[in-house]
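Sharing a structure, written as structure tokens. Questions coming.
Here the complex is missing a single protein chain, while all its other protein chains stay put.
Presenting subunit A:
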Amino acid sequence: MAIEVRIPTILRTYTGGAKTVEGSGDTLAALLSDLDSRHAGLRGRLITEQGGLHRFVNIYVNDEDVRFLGSLDAKLNDGDNVTILPAVAGGAFGFAAAAALLGRNTAR
């Protein structure tokens, strides 16, 4: 069972520069674990230590944001396309919680 996954530039260090990789799994969580077995560290950039999806990463199954499909429990089928995009966000000040939510300091 193959699912094509599109990888954004910032995460291609984990895929040897590849723009797309293939993986398998019947849920998003299973797919990310499968990918991490070949691309170690990738999963840690997408999932927080608490086990949820990072607030500032967007993952789509076909044309839908996985947040509307049950997040990590989103069901996957053979032939699905998964796209990962870094959220584009920021702002003048105040949103210190954003950085904390991201957990970038520990992920890097």
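The criterion applied here is as follows: contacts are C-beta pairs under 8 Å (C-beta built on N, C-alpha and C of every residue); 3 or more make two chains touch, one makes a residue touch a chain; residues count from 1.
To be clear about the criterion, contacts and distances are computed from a predicted model.
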Protein name (UniProt record) of the chain left out of view, among "Cytochrome c oxidase subunit 1", "Peptidase", "Putative membrane protein" or "(2Fe-2S)-binding protein": "Peptidase"
Subunit A residues touching the omitted chain (full complex): 8-10, 56-58, 60, 63, 65, 67, 83, 85-96, 98-99, 102, 104, 108
